[in-house]
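The structure that follows is given in the form of structure tokens.
Of the protein chains in this complex, one is absent; all others appear in place.
Our next item is chain A:
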Amino acid sequence: MTSYTDTQVLPLARPTRAWPAWLVPTFFLAPAVIMLVIFLLYPLLSSFQLSLLNWNGLGTQGKFVGLDNWLYLLRDHIFWLSLRNNILLAVFSVVIQLPIALALAVLLDQAGGYSRVLKIVYFLPLLMSSVALGVLAKNLYDPNFGPINLILQALHMDALAHDWLGDTHYALGSIIAVVCWQNIPFYMVLFMAGLASFPDEQQEAALLDGASEWTIFWHIKLPHLYGTLRTGALLAIIGSLRYFDLIFVMSGGGPEHSSELMATYMYHTVFDSFQLGYGSTIASAMFIVVTLVASLALRLTRRFEPEV
């Protein structure tokens, strides 16, 4: 019979192979970090580097022109127009989407039995891809065959019928309406989550004290939702500054740049006018704008700081 001493290794325990301390985190982080460096960090830096070139994308290398593109950008009224449109989009997104989304969230919060069906229907726009929605909306807006004008004419309101996407006065507004249609459900769900966290007892107590539902909403629920509203506004603003898809599909930024955004302008400059250098300048400027606005908004609201 063999007897085990305490120095002997138990037959079942596997000897643990010791990893050098640095190897473990490196092993786990390497794949993600490599992907991020190749497809995010490097392109980002490369964009700034390309912004110093005059290059049509052919040949191997562009001509180094220093800050010429940046100086041109400062005087380029189309860029400023597109930045203005981005800001308009941000303002209207906040002013239109958030109140309607909030009202719908309140409705669904109160609707009880019906809310299940409504919730499903209201959510649908969010599931459509921007391209599909853009093509659908283009057909709805069509000046000759589109239902919007046809219905206006049938109601004898011909004066209100327009070439919605082809008229410089209406193009941006027509597109903003579709952007809102697509995104309101998102903020609605966000606010529903906020309302759901509202304690029932408070509402009952207030009702017992004789407060009307309206008073309860304004004085108790809305303050409770401030944080959620702030989050929503932040998401809408940052989202608007990098907006692209719907405008690209519906108007391409036209007519006459009236619905141009920074991102669509960048796209046209690179892939239609073949000015890779200047297009990269626009892209880099866009990055600077978004970063500035995002960090300003983060500082002002402090809600998004990662919980480290």
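Operating definition for what follows: a residue touches a chain if its C-beta (ideal position, glycine included) is under 8 Å from a C-beta of that chain, and two chains touch if they have at least 3 such contacts; residues count from 1.
Note that in this section contacts and distances are computed from a predicted model.
Student: Hey, which one's the missing chain according to UniProt: "ABC transporter permease", "Sulfur reductase subunit B", "3-phenylpropionate/cinnamic acid dioxygenase ferredoxin subunit" or "Pyruvate dehydrogenase E1 component beta subunit"?
Tutor: So, among "ABC transporter permease", "Sulfur reductase subunit B", "3-phenylpropionate/cinnamic acid dioxygenase ferredoxin subunit" or "Pyruvate dehydrogenase E1 component beta subunit", the name matching the hidden chain's UniProt entry is "ABC transporter permease".
Student: Who touches the missing chain here, A:Leu71, A:Val95 or A:Leu150?
Tutor: A:Leu150
Student: Could you please point out the chain A residues that touch the chain left off the display?
Tutor: Where chain A meets the chain not shown: residues 13-14, 16-17, 19, 21-22, 24-25, 27-29, 31-33, 35-36, 38-40, 42-44, 46-47, 50, 100, 103-104, 106-107, 110-111, 118, 120-132, 135-137, 139-140, 145, 147, 150-151, 154, 181, 186, 189-190, 193, 200, 203-204, 207-208, 210, 212-214, 217, 231, 235, 238, 241-242, 244-245, 248-249, 263, 266-267, 270-271, 276, 279-280, 283-284, 286-287, 290-291, 294, 306-308.
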